[in-house]
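Notes follow once the structure below has been shown.
Complex shown without one protein chain; remaining protein chains in place.
Order as written gives the chain letters A, B and C; numbering starts at 1 within each chain.
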Amino acid sequence: MPFIPHTEEDVKSMLATIGVNSIDDLFDEIPAELRSEGLTKVPKGVSEMEISRIMHARAEQDSRALCFAGAGAYEHHIPAAVWEITTRGEFYSAYTPYQAEASQGTLQLLYEYQTMMASLTGMDVSNASLYDGASALAEAVLMAVRANRKSKSKRILMPRTVHPNYRKVAHNIVKGQGITLEELDFDMQGGHINPDSLPKDPGDFTALVIPQPNYFGVLEDIDALTNWAHEHNALVIAVVNPTSLALLKAPGSWGNEGADITCGEGQPLGAPLSSGGPYFGFMACREQFVRQMPGRIIGRTVDLDGKEGFALTLQAREQHIRRSKATSNICTNQGLLVTAATIYMALVGPDGLAKVAQSSHANTQNLISKLEATGNASRLFNRPVFHESLMKFEIQTDELMNAMSAQRILPGVIISDDYPELGNVMLVCATETKSEEDLQTYADLLAEMTKNSESSKSPSKSSMA
Amino acid sequence: MPFIPHTEEDVKSMLATIGVNSIDDLFDEIPAELRSEGLTKVPKGVSEMEISRIMHARAEQDSRALCFAGAGAYEHHIPAAVWEITTRGEFYSAYTPYQAEASQGTLQLLYEYQTMMASLTGMDVSNASLYDGASALAEAVLMAVRANRKSKSKRILMPRTVHPNYRKVAHNIVKGQGITLEELDFDMQGGHINPDSLPKDPGDFTALVIPQPNYFGVLEDIDALTNWAHEHNALVIAVVNPTSLALLKAPGSWGNEGADITCGEGQPLGAPLSSGGPYFGFMACREQFVRQMPGRIIGRTVDLDGKEGFALTLQAREQHIRRSKATSNICTNQGLLVTAATIYMALVGPDGLAKVAQSSHANTQNLISKLEATGNASRLFNRPVFHESLMKFEIQTDELMNAMSAQRILPGVIISDDYPELGNVMLVCATETKSEEDLQTYADLLAEMTKNSESSKSPSKSSMA
Amino acid sequence: MLIFEQSRTGRVNTAQQPTTVDSRSNIPNEFLRTDKPLLPEVSEMQAVRHYTRLSTKNFSIDTHFYPLGSCTMKYNPRGCNTLSMLPGFLNRHPDSPANMSQGFLSCMYDLQEILKDVTGMKEVSLSPMAGAQGEFAGVAMIRAYHDAQNGGKGDPARTEILVPDAAHGTNPATATMCNFKVREIPTNKDGDVDIEALKAAVGPHTAGIMLTNPSTLGVFERKIKEIADIVHKAGGLLYYDGANLNAILGKVKPGDMGFDVIHMNLHKTFSTPHGGGGPGAGPVGVSSRLIPFLPVPMVTKVDNEYQLVTQKNIPTSIGRLSAFMGNAGVLLRAYIYARLLGKEGMHRVAEYATLNANYMMKKLEKAGFQLAFANRKATHEFIVTLKKQAKELNVSAMDFAKRLLDYGYHAPTTYFPLLVPECFLIEPTETETQDELDGFIDAMIAIQKEAETDADKVKGAPYTLPVRRLDDVKAAKELDLTWNFKKK
Partner (left out) sequence: MLIFEQSRTGRVNTAQQPTTVDSRSNIPNEFLRTDKPLLPEVSEMQAVRHYTRLSTKNFSIDTHFYPLGSCTMKYNPRGCNTLSMLPGFLNRHPDSPANMSQGFLSCMYDLQEILKDVTGMKEVSLSPMAGAQGEFAGVAMIRAYHDAQNGGKGDPARTEILVPDAAHGTNPATATMCNFKVREIPTNKDGDVDIEALKAAVGPHTAGIMLTNPSTLGVFERKIKEIADIVHKAGGLLYYDGANLNAILGKVKPGDMGFDVIHMNLHKTFSTPHGGGGPGAGPVGVSSRLIPFLPVPMVTKVDNEYQLVTQKNIPTSIGRLSAFMGNAGVLLRAYIYARLLGKEGMHRVAEYATLNANYMMKKLEKAGFQLAFANRKATHEFIVTLKKQAKELNVSAMDFAKRLLDYGYHAPTTYFPLLVPECFLIEPTETETQDELDGFIDAMIAIQKEAETDADKVKGAPYTLPVRRLDDVKAAKELDLTWNFKKK
C-alpha cells in the first residue's frame, strides 16, 4: 500500500484495541446514504517508476525553451545550493513554526529574510511572505485603507502601468469591501505616469500605487509621484522588482519621505519560472504600520535562560487569534520560497545581486539594439527601462509568436488584450542568463522571418501551397 | 574569488600575524627554479551559470537513450528518496569515519549495510565496500591466496564465463604477486561451465571463481561446481549480481558448504549507470576469513556510558596501521554509493527486490521471444538465464548498433572482441524499467532493419546511391 | 549566530555572479541606489554551512512524528518533489503559448478531473494558492451567486455568513474579507452543530454557511443533510472547508452531502510539502449553479489540445486571484501524488488515517486521559482535554506540548478549537506506524507521571532543544524584527 505502513497483523491488533471488528466500523457515524460508491475517474495507482516515465515525457514536451519573456516572471540563474538546501526534509516537510523551540531553523531564517527585505526595500520591517506579487498588492491596498486614518474615501489611485493581472487581482480581492481602484493613464511617449499630468486637485484618496520598474519595464518618476501623494495625505504603495533594488533607489528613499508600504513579487530571488508558481509576495512597511501588516512576522526574543531565540510575534493581528477581525485571512503562506530566497540572497550577496541586475539591464539594452538593427522592430517608449522593453514589430506579433515558438523560442509576451491601443507590440526581456549568441539568435530569426513574410507577399510567390 | 572567503583586509591581517609581507613569501622554501610559469591549458574560470549551460549542452548530447545493454551495468529504477538523502551534506561531504563519535550516522548506516549484504549473500560478514565489481574480484583472489592455507599453488581457476573485464582487472592487479588465473572454457550449448567437463585431477589450486549469473546471463551449476572445488581443498569465490540474489540461491547455500568469499558489483542497488562509475564492489565472507578481508569493517560496541555505538574495527588489517603488510592498499572506498545502496535496499525491501529481479527476468524472456519472433535473432545458449541473454543476429551486429544508436536505442553490447568464436552475437538485457512498448519498439526496429537490409541486397536495389 | 554576523565587507562569491558584466547603462542617476543593501557577504560554503545547520534546528515530518491536528502532517513522497522539478516544468514561463505547454497543461487538466471525482463536485478551478484563498474564492462565488439572483438585480439582504464556533480562524476572517457579517453557531456537547440554534439563525439575511466536515473537533457532523436542507431552504449556500478531506477521501463526497462549494488543501490531503509554512494550494470545486463564477484560469481540452480558460471565456467569473495560475508547482506535486495513490490508494488514506486516530484515542483514554468527545468515534483526528491537569496539577496543555518536544515528538495542535479548554488536537495521519503511535502514547503517560511528581520539570520544558522556552511576551512588546539595521 503506497505510503501506508500497516501490516495485516498491525490492523488486527489495532482494531482489537479499539474494540471494533473492521476499519469500516470506524465510519459508522457517517449516514449510510452518504457513503460514496467509490471513485470512478481516478486512475489505478502506479509506482514511482511508472509515474516517473509519465512525468518525464510530459516535461519533455515543454522543455528546452529559450525564453525572452518577462512580464512578472523572470528567468535568473539559481545557484545549485539554493534548492539542494531548501528541499532538505527539515525545511521542506516542516510546517508553520507554531512550536518555536522546535522550529528555530525556520524562524531564524525568516528573521534573516525580514532583515534582508527591509534593507533591500529601505523599509523598517518586513513580513514573512504573502502568496504572490499580485495578491501582495491586494493586501497592500487593504492595509493602506486600514493604515491611512486621514483618508476616508477608500479610493486608491492605480496607474495603468501596474501589471494588469496585479490590478485585476487587487480589484477582485478588495472590491467586496467597497474599495475603488481608480486608474491613472500613462504617457504615450514615455510609457510612464507623467507627473505633469497628475490632477492638481485629486480629491481625497487613500493611497497611490507606484510600480518601479513598471509593467512596460519603464522607470517611473518615483520622487515626484511620492511627493505628490504625500502632499495629498495619501500613502504610497511601492510595487517593485527585488532584483532591480540592488541598482535602483529603494522605496524607503523615494521622494522626501519614502514610500509607506512596499510590496512585490519575490520570484526573481531564487524561484524558478515554474509555470507561474509557487512564487512569493513580499511586503515591507514603515514601523508605525506594522500592526496593520498582514501575514506572519518573526521577532527575536530570549528563552528562560536568557538565550537568544526567535518566535512568531504580533499574532494578535492574525486570523487564528483575531478571527473575523484579523488583518487578513492568510494562514499558510509561501515559506519554502522564502527559504530559497534567503539562501539565494546570501549566496549572491549585495554585489552579486547588483551584477545580476546590471547584467540583465545591459543584456536587454543589447537585445533592443539588435532587434532594432534588423529594421523590423523598434522601442515603443522613449524612457529608460530596467530589464524589459515594449517593442513594436513590423510583422504581426502572433505570427512571430507562432513561428518562434515552433522553434522553442519564446520571443516575449503579447499584451494586446490589456492594451489594445498600443498595437502590434510585445514585451521583451533578456536577463543575465542570456548570452550574446542567444540575443543574436533572436535577432537573426526576426530578420529572416521578415524576409520570408515579405517574400511570401511578393508576386513571385510560388503556387506550391 | 570562487570559494575563497578572504577579503583584502583579512589577508593583510593574516600576513601581519604570520610576519611576512606577501602570500608569495610563504612559498619561499620552494627552489626558485621549480616555480612554475603558470598554467597554460586551463581555461579561464567561469561562473556556475556558465558551466551550467556548458554541461547541460553536453549532457543533452548523450541523453534520451533507450537502453537494452547490461554486461555488468544495469538500468534499474532508483527511488527519488535514495539520492535526495544520499546527497545530504552530512553524508556527502563527510570523510572516512575516523572520529567515530562524530560519524555515528555513516557508521550505523554501514553496519546496517553489512548486515543486509551478509544476509543477501548468505555469508557471515561483509566489508564496507571496495571500488567496483572487477577490483573486488581481484581483491577476492588475493584474499583467497592469503586465506587458503591448504593450497600453495597460487593457482586460481577462472571460468571464461566471468565478465572479461573482471578477468582482465584481476589479472592486472594480482599478476605482480605471482598468482596465475587459469581459464576454464565454457560449454558451447549451455554457455556455462559444464561440471561434467571439469578435470578429474586438477592438481593443487587455491580457488575456483563461480559467476552467477555468468557474463552471458546464464545460470551456472553452482552446487556441483562448489562441491567440486571444496573436494579439491580449494576455496569458492562467488561473483554475483546482488539483485538476482533476491531470487537466486545465496552463495552461502551453494553446494554442501556454501561459497567462501562472495563479491560482485553493487551498482544495481541504487547507483545510476553513469558511464560506469562510481559504483561499488561488495565483498562478504565466512567469519573465519574476516581477518583476511580487505577494506573497512564496522563493528558495534559501547561507549563510556555503556550506550550502543559503532566504530571502524579490525583496523590492524589496513594500510594505515599495517602499512606494507596490509591486506590491501585500499583507503578511500565507495562510501557514498554504499549509502545509496543501503537506502535503496531499505526502500524496496525484500519483496521489492524480488519483484525487481522477477520483473527483469520476465522482461528479458519477453524480449527474447519478441526478437526471436522477428525471425532475425535467436538465443545462442539453451540454459536458463537471469535477466540477460546472448542473442545471435541475422544482420551484422555493428550495422544493427549503428542503425539503432542513431535512433538513440542501445540494442545491447557487442562482445566479439572477447569472444570472437561466438560470431555475430550481442548481449541483450531488459530490466524492470522496460515497458511492453519498449520491447516492441526494439523488435519492430529489428524486423524493419532486416527488411531494409534484405531489400538493399536484392537485385532491384535502386541506383540512387 | 546570524548570517549577518558572519559577513565581511568586500567578500564576494564570484561563482554566483555573472563573470563579465557589461556596464553600459542608460539609467539616469536620479533613479539609482547609492547605499549597499544589507545582504550577507559570505562565501558559498558559509551560506551552505549556515543554512544546513539552521535546518537541523527544525522538527519536520522527515525527522519526527508531527501529529499537528488539522494540518495532516503525513509523509511527502520524495518522488513528487523530484518529478515536479524536472527542467521542462521548472523552466516553463507562465506566458508560454499552448504549443510549448501541453505537458504542463495536461497534468493540470488531469488533476481537475481527479479532484472532481474525489469531491463529487461538478467543476474545479485550481488557482487558489492556499486554503484561505480557496475560502475567499468560495465565499466570493457565494456573493456573486446572490448578486446574480433576481435576474441580475441581486439579493442584497443576504449579508450574513454562518460559522460554527469550532471553525478555523480563516473561515470568519474570509467572510469579513468578502464583506459578510459573521454569525457564530454553537456546537452541542457531542460536537455536532446545534440544530436549533442554526434554525434560529437562518433567514433571508443568510448568504451561506461555512462548515468543516469532519469538523475541527475531530468528529463527523452527522446531521449534515439536515443542516444542508435548513440552509438551502433559507436560500443560503453551503461552503465546505476541505481541510479535513483526508478523513473521508473516497468514503464520502462533499458533493453528496449537499455542499455548493468546497476548497481542498492539497498540502494536507494531497501531501504536498508544508515547506515550513507554505506554499500550499487551495483548489475550489463547485456544484452546477456556481460554475459560472469559478476563478480563472482553468484548463480545458479542445480537439485534443489543452488550453487555458480565462475571463474572456467566462465573463461571469470572480476573476483571477493570482498573477498567473496559482501555485503550479504545488499542483504538479499533488497530481503526482494522486497518480501514485490511485483509486484504491485514496480509499485507504481515509481508512488508515481513521484507524490510527481511533487507536491512539482509545489507548490514551485507557491511560487515563480525558477525551473531549468520549462517546464519539474519532475521524482522522481527535481531542484530548488537559483541563484536569491544568486545574489539579497546574500543568497546562502548553506545558505538555513543550515537554513532548523533549521526548522527540512534535506537539499536537494546542488551544484550537478554542471551545475545548486545554485542548490537544491530535492527528496522526495514515503514514505513521503503530510503533510510532505507541511511542507517543508512552511519552504522554510519562509526562503525566512527571506532572504528578515533579510539575516544575514539565513546566520548565523543553530542555533538549536549541533553545528553552521562549518569551513570547517580550517578543511582542519589545519588537525586534530585523537585525542591526537603522535602529541598531
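Heads up, the rule we're going with is that a residue touches a chain if its C-beta (ideal position, glycine included) is under 8 Å from a C-beta of that chain, and two chains touch if they have at least 3 such contacts.
Everything quoted here is computed from the prediction, not taken from an experiment.
With respect to the full assembly, the chain omitted from this view is in touch with A, B, C.
Screening B:E101, B:E231 or B:E399 for touch with the missing chain picks out B:E101. Considering the whole complex, the residue from B:L181, B:A207, B:L245 or B:M283 that touches the absent chain is B:L245. The set of chain A residues touching the chain not shown comprises 1-10, 45-50, 79-81, 84, 89-90. Residue-level contact of chain C with the missing chain is found at 6, 8, 15, 43-46, 48-49, 52-53, 56, 61-64, 75, 77-79, 340, 431-433, 435.
Quick note on the criterion: only the chains that are shown with their structure count from here on.
Here the largest set of C-beta contact pairs joins the chains A-C. For this pair, chain A with chain B, the centres built from the Cα atoms lie 47 Å apart. Per-chain CA centroids place chain A at a distance of 21 Å from chain C.
Residues of chain C in contact with at least two other chains: 11-13, 15-18, 42, 44, 48, 52, 77, 79, 81, 83. Annotation for chain A: residues 47-48, 52, 77, 79, 87-88, 432 touch two or more other chains.
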